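Below: one structure in structure tokens.
Omission of a single protein chain aside, the complex is shown with its protein chains in their original locations.
As written, the chains take the letters A, B and C, and residue 1 is the first residue of each chain.
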Amino acid sequence: MSHAAADAHLLEPGAGVYHKKLGMWVFLASEVMFFTALIGSYIILRFGAAESWPVPSTVLNIPVTALNTFILICSSVSMVKAYAAAVEGDQKRLRLWLLVTVIGGATFVGVQVFEYTHLIHEHFLPSSGLFGSTFYTMTGFHGFHVSMGVICMTWVTIQAFRGRYTRENYHGVEVIGLYWHFVDLVWIILFTIVYLI
Amino acid sequence: MESTEHKHPNYMAVWAVLFVMTVIEVGVAMLSHIPRALLVLVLLGLAIWKAVLVAMYFMHLKFEPRRLLFVVLAPLPLAVILVVIVLQEFPG
Amino acid sequence: MTTAAVHHEAAAGGHHELSFVRKYIFSTDHKIIGIQFLFMSLFFLLVGGLLAMMMRWQLGYPGKAVPGGGVLPETMASGGVILPEFYNSLVTMHGTFMVFFAIMPLLVGVYGNYLIPLKIGAPDMAFPRINMASFWIAFGAGIIMLAGFFATGGHAAAGWTSYAPLSARSDLSGVHMGQVLWLVGLIVLGLSSILGSMNYITTVVNLRAPGMTWFRLPLSIWALFITAILVLLAMPVLSGALIMLLFDQTLGTHFFDVSAGGQPLMWQHLFWFFGHPEVYILILPAMGIVSDIIANGSRKPIFGYHSMVFAIGAIAFLGWIVWGHHMFQSGMNPMLGTSFMISTMVIAVPSAIKTFNWMGTLWRGNIHFHTPMLNALAFVSMFVIGGLSGIFMASTPVDIFQHDTYFIVAHIHYVLFGGSLFAIFGAIYFWYPKMFGRMMSERLGKVHFVLTFVFYNLTFFPMHFLGMTGHMRRIYDPTQYEFLRPYQGTNRLITVGAFLLLASQLPFIWNFFWSLRKGAKAPLNPWRDNGLEWTVPSPPPHGNFATTPTVHHGPYEYSSPLTTDDYLPQNQEVRP
Partner (left out) sequence: MHWLPPQASTFASEIDFMFWVILVITGIAFVIVEVGLLWFVIRYRHRPDRRAYYTHGSKTAEIIWTAIPAATVIVLGVWSGRVWGEIKRRDRLPANAVRVAIAAKQFEWNVTYAGADGALGTPDDFTVRNQLHVPVDRPVVVDLTAEDAIHSFFVPVFRLKQDAVPGMRIPVWFEATQVGEYEIACAELCGLGHYRMRGMVHVHTQEDFDRWMLARAAGGEGR
């Protein structure tokens, strides 16, 4: 089977986007439901239960996390800049922005580890009531997603340095970007409902 | 192909808006004297607005075929159904 | 086309020779992966069946040693007599294996993989490597699940629904490691299912051959597509719930722990929010496959194709708002119960539509009784019983009495065995020649069918009567209760039926393995079917189609006036 024949029906029926992008969006739909289970349980346990909930700022360090939020948003911007560079075929800027993104993501995870160590040191554990349970489960799984993202992003960056992505072939960058922004988006929600409310 | 269909939006402007909104959020959260219901409403509103900005511009949903929007929106009603119905169960 | 380089993984892998390992073990070919799923899930079907036999023995002959039970370790059976703790593990693992490792992979893993690309005219799945990963992840999950039997404290014993807090606290169930392995196994399986369904959805949306419009898709593909959506959105909710339960069990979190404000009922809500769509995941593909086989066997277009599609869609949509009907007696707010009851009643309608449309297909047909058709007919007649018995439990007041009795056990088995499993047998007979290039023996197939049909009914029909007496499910020894003692004869009858039912599978096993080597060579289109899969050699080569087919017709153009033959393949152009 020739590639031309395979490509012919790529664009005929279908969603009008290429496979990997559609696949990633479909996967993200699934991720929405995963976080719905975790965040939904948090909402149910916190707002449905009669027991009082500790004020988050008395337990958690809001300024540090606000800074961390800022770092993650910045890495989202650098990601989208990398994508724009890839589309334009600008190899130098592509590599630069990807590197910035990887560093941003790694920093976020690092700060989270620091935050966890600090909290555990202060005896705030997953077993510390419903707040501890939900806090560590939600932020932990978000952190896990960021870590996975950093690993994949590192791989994409290495590929970029090898010159894999061109003006014609930027799909890898776009698809990992979608995942990255999604993880950012989840954090935006988590930061608000876990730390601020 | 797809890349030429739209010009890149001004990503730095989006970033600036996100930054300002985060600052506002933290600021609002630190105000202690506003009613709690209002606080929750404002914070949630800001968070959702930020999330929509990220989806629309960074994930360029705004520039994708309309059909893709179905994929993205499909889980949202389910999420709402789940949480709202189970909350009926435990009216705190 | 400038993006060709990126897409080459979706196209055929080319003609170069692959090593044995790449070709049959770590294969990215959807057909090999489908066959791998077939062997794995048939194995788990057998395991689940054997577990059921031990349960049945204990129920029919409580306190008597299982024949050959001496080989079981003392922690499971004392002198061959099953212990209550092992019985609870049997209950749990029979359900878990059958639902997650037999029926679900048989329908979605095997036929989703095998049929989707072939029937839509695609060279392979959209993501062949993810497809391979999805099989091996499921395989790993199966190993983890089996490992639980060897864990100290025995395997998980809180039922396949694992209601918290019994499943969350090892001091209540006496099981810790087994429960942890159960949870991890299901989380891993969930990942496999999510990756698989992502692949199916992308493939069906993006890889249909030219002319294969949405309303020319065979119903089997429609059903598998909708099922993939259900898996995609339901499975992660289960994963989330399982993770919380795992943390309760291992990290000391309090999600379902009342003493710290946790909510045991939240587990049930999350579980059934997944669990009800799961019920449709287990039956929709079977309905699709049966629709294909019935149209073929009747040599007639399916009756009301569009309403069949809309019925699948309606079931899938309504399936999200009926989960509470598993929880009528759970302590859930009774007002919520009423709304769940109404939506449950409504969901009976699309099932009724489908049944009548199958009958409409048979009406004025020219019915051939090949083994797949016999199994498909059994599906319709047995699914009707399962569907109708559902109405008893849907009616909230009747459910007060019937809930958690053998009535529900009968109901679930009429749907999952009488429904799904007969469809699976039909599918195996129907697509075996495509998969292996040889026919299965029709005579043995009919013997297998008749025996299975008879003993299946002998086993499960009397369970309705037991349910009427109030016989609880999941009890180790029914003779503990005075009100159940008069019905012990019925229990024994069911046990005899169950053993005969297992024995009836011997002709199938023989037929399956014997035909692999000795079966008659399959002709190109043995069932004279319209599907695109029959336009290529059996088994099809890597890449499936030599040239991408163009589709000209819907899938069920049997006995069409356009041709003198009684079938019209989807890719065959007819010039008037």
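To be clear about the criterion, a residue touches a chain if its C-beta (ideal position, glycine included) is under 8 Å from a C-beta of that chain, and two chains touch if they have at least 3 such contacts.
Note that the structure is a prediction, hence the values are computed from the model and not measured.
Note that the absent chain touches C when the full complex is taken as a whole. The missing chain, though absent from the display, is touched by one residue of C:F26, C:F43, C:W136 or C:F392; that residue is C:F392. Although one chain is not drawn, the whole complex shows that of C:T227, C:S298 or C:N491 it is C:S298 that touches it. In the full complex, chain C touches the hidden chain at residues 84-85, 88, 91, 157-159, 163, 165-166, 169, 172-174, 258, 262-265, 298-301, 303-307, 329-331, 334-335, 337-338, 341-342, 345-346, 348-349, 352-353, 355-357, 359-360, 362-369, 377, 380-381, 384-385, 388-389, 391-392, 394-398, 400-401, 403-405, 465, 468-470, 472, 474-478, 480-483, 486, 558-561, 566.
Note that in this section only the chains that are shown with their structure count from here on.
If each chain is reduced to the centroid of its CA atoms, chain A and chain B end up 14 Å from each other.
With centres set at the average Cα position, the gap from chain B to chain C is 38 Å. Measuring from the averaged C-alpha position of chain A to that of chain C gives a distance of 34 Å. Annotation for chain A: residues 15, 22, 26, 29-30, 33, 36, 44, 48-50 touch two or more other chains. Touching two or more other chains at once are residues 74-75, 78, 82, 86, 89-90 of chain B. Interface of chain C with chain B (complex): residues 2-3, 229, 233, 237, 263, 265-266, 269-270, 273, 320-321, 324, 332-333, 336.
Listed in rising order, the residues of chain B touching chain C in the complex are 1, 74-75, 78, 81-82, 85-86, 88-90. Contact residues of chain A toward chain C in the complex are 1, 3-10, 12-15, 18-20, 22-23, 26-27, 29-31, 33-38, 41, 44-45, 48-51, 125-127, 129-130, 132-134, 136-137, 141, 168-169, 171.
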